[in-house]
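Apart from one protein chain that is not included, each protein chain of the complex appears where it belongs.
Chain IDs A and B follow the sequence of writing; residue 1 opens each chain.
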Amino acid sequence: MIFRRGSINKLNKAGLGLRFGAIFGLLFLHIPLLLIILYAFTTEDKSYQFPPPGYTLKWFQIVLSRQDIWSAVSLSMQIAIISTFLAIILGTLAAGALYKTSFFGKSSITILIILPIALPGIITGISLRSTFGVLGIPFSTWTIVIGHATFCMVVVYNNVVARLRRTSPNLIQASMDLGANNLQTFFYVILPNMGTAILAGGMLAFALSFDEVIVTTFTAGQQTTLPIWMFSELIRPRQRPITNVVAVFIMFITFIPIVFASYMASKTSESEGSTK
Amino acid sequence: MDKLLDSFSNFIYRKKNFIFLSFLIPPVLWLGIVYLGSLLVFLGHSFFYLDGFTGQIVYEFSLRTLKELFSSPANIDILIRTVGLAACVTIGSAIIGFPIAYYMAKFTSPKVKIFLFIAIMLPLWSNYLVRVYSWKLILAKEGIISWFFEKLNLEWLLDAILATPIIGGPSLSISYIGMFLVFTYIWLPFMILPIQASLERVPNSLINASHDLGANKRQTFYKVILPLALPGIIAGSIFTFSLTLGDYIIPYIIGTSKFFIGQAVYTHQGVAGNIPLAAAFSLVPIVVMVIYIYFAKRMGAFNDL
Partner (left out) sequence: MLKALNLNNINKSYGLIKAIDNINLTIRDGEFFSLLGPSGSGKTTCLKVIAGFEAPDSGIVSLFDEDVTNIPPFKRHVNTVFQDYALFPHMNVRQNVGYSLKVQKMKGPSMDRKIDEILEIVNLKGYDLRKPSELSGGQRQRVALARSLINKPKILLLDEPLGALDQKLREKMQVELKNIQRQFKITFIYVTHDQQEALSMSDRIAVFNEGKIEQIDTPANIYSKPINSFVADFIGTTSIFDKDSAMKLFNLDKAFSVRPENVVILETAEDLATINKQQFYITNGTVADCQFQGSQLKITYLINNNCKLSVFKSLEGNINQKYEINTNHTLAWRRSDITVLNG
């Protein structure tokens, strides 16, 4: 950050050590991803040799023609869309109920909502699996969706609750004061205000569902989602760069919702239409 | 129609509880039945046991499985190993993550902050498998780390590290050190964001006050900033600890043949069909986390979540 010469406040300038630490951390986060992209182009397909002996685009061509990859992508998309839809409904309802009033049992319910994300996925997965088994429900796309919706709703809930807590409580009163009844208030005031939070939560939920592998493994029958495909590829000998190419594709697909969601989340840091 | 809506609105306005309940019930019902129900059913199995001969689960209340969990030295090993690693990962990610969080909270303009926020979120939501797998690349014998050490003529250092008892191994990609690195990497964003949130809440006027009262930068950091960031650190540690306790994929890909809790659960519920033992193993991370969360709550970590 470049400050004008005269206005440098000693306290606002990060120490060299701090900046170094921050940069190191960021590099630590991102270099592995860059390497993945790099390895998508390597000619060597049996090992992880560095530096890569040569570069080629042939893996991309191969991936585009592989049917199994495409059906995995399509299944993951379908599941993500449906799960996100359910997550938005359930998460928003929960946020609407819990954001202000204290009532008997409130903290228990709050913990209940966080549980699906707080507990390890393997526990969630096995639990759901045994229940489906006991109830005689065959494993299908729908069992996967049920699992996904359960933890995706937490993400939506977090986003919407944070937004609701920052909104002036007088907005609803103001709307009624000006003559709008409950329904009108909901559509003209509440929904638009929450809108971006719901959207942000939904995008994050989509990315989460698209990426999930542990719970999915347990709740799937013969279905192969993209992460499941990836996992099975990783544990057997194969043409390694192909998984890299798929990984690159996944990174770009999930990149878009994330950037979108972050952009929308940041917009709420502007003032909310009330006094300074 | 309007009249109908009006009187409905009237009714709702006076009966605030009605709206409230209609909002609350669907998600709670879903979570309660689908999630909590399944969870309790599964965990309840730890009070049953597997008949060694028939291979069937005997549905009689018994503490046999729990005893089995804690009496076998191999099992205890698994528990200690996992908890130990989780602790190291938590400390590691706190140390690496704090500078980023601090920088982001206090020294950046809003525009840069958004950019950094995206930069941190991105790996988090990128495919988990992809990120684990990328470390397999990096840690491999012929991979970039080895290449790096070679170029610096430090191969002997790498071999020495790998020869370290317990945490070393035949290759970085099959060792505890490797696992530590991967876990720390994967959960890092979970640690950064809560710390950043709690640091944001420290008003600059506090730091100014500290300086005004005579403390230098170092003292201010240890006496004012760090204590106030502690709830955030603890909140982040809940994630790193809990997620490490239950993971089975990373140990599988990067690990040795020595099991961790996640793998134990996975194996037992698999072919062996020993759901009681799997459930018993699962109880450990849950109980550990419950205790951890209780203390975390007391230290104020939940204010930042």
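Following the convention adopted for this analysis, contacts are C-beta pairs under 8 Å (C-beta built on N, C-alpha and C of every residue); 3 or more make two chains touch, one makes a residue touch a chain.
The structure displayed is predicted, hence computed values, not measured ones.
A.B. asks: Looking at A:Val189, A:Val248 or A:Met264, which makes contact with the chain not pictured?
C.D. replies: In the complete complex, the chain left out is touched by residue A:Val189.
A.B. asks: Which one, A:Thr143, A:Asn158 or A:Ser175, makes contact with the chain that was left out?
C.D. replies: Considering the complete complex, A:Ser175 is the one touching the chain left out.
A.B. asks: For chain A, which residues lie in contact with the unshown chain of the complex?
C.D. replies: Interface residues of chain A facing the absent chain: 168, 170-171, 173-181, 184, 188-189, 192-193, 195, 270-276.
Heads up, the rule we're going with is that only the chains that are shown with their structure count from here on.
A.B. asks: Taking each chain's centre as the mean of its CA atoms, how far is chain A from chain B in angstrom?
C.D. replies: 16
A.B. asks: So in the complex, which bits of chain A are touching chain B?
C.D. replies: Residues 1, 11-15, 18-22, 24-26, 28-30, 32-33, 35-36, 39, 47-51, 89-91, 93-94, 96-98, 101, 109, 112-116, 118-124, 126-128, 130-131, 134, 146, 149-150, 153, 157, 176, 181-183, 204, 207-208, 210-214, 227, 230-231, 234-235, 243, 247, 250-251, 254-255, 257-259, 262-263, 265-266, 269 of chain A touch chain B in their complex.
A.B. asks: Report the residues of chain B in contact with chain A in the complex, numbered from low to high.
C.D. replies: 5-6, 8-10, 12-13, 20, 23-24, 26-28, 30-32, 34-39, 41-43, 45, 96-100, 102-104, 106-110, 112-114, 116-123, 125-131, 133-138, 140, 142-144, 146-147, 185, 188-189, 192, 204, 207-208, 211, 217, 238, 242-243, 245-249, 252-253, 262, 265-266, 269, 275, 278, 282, 285-286, 289, 293, 305
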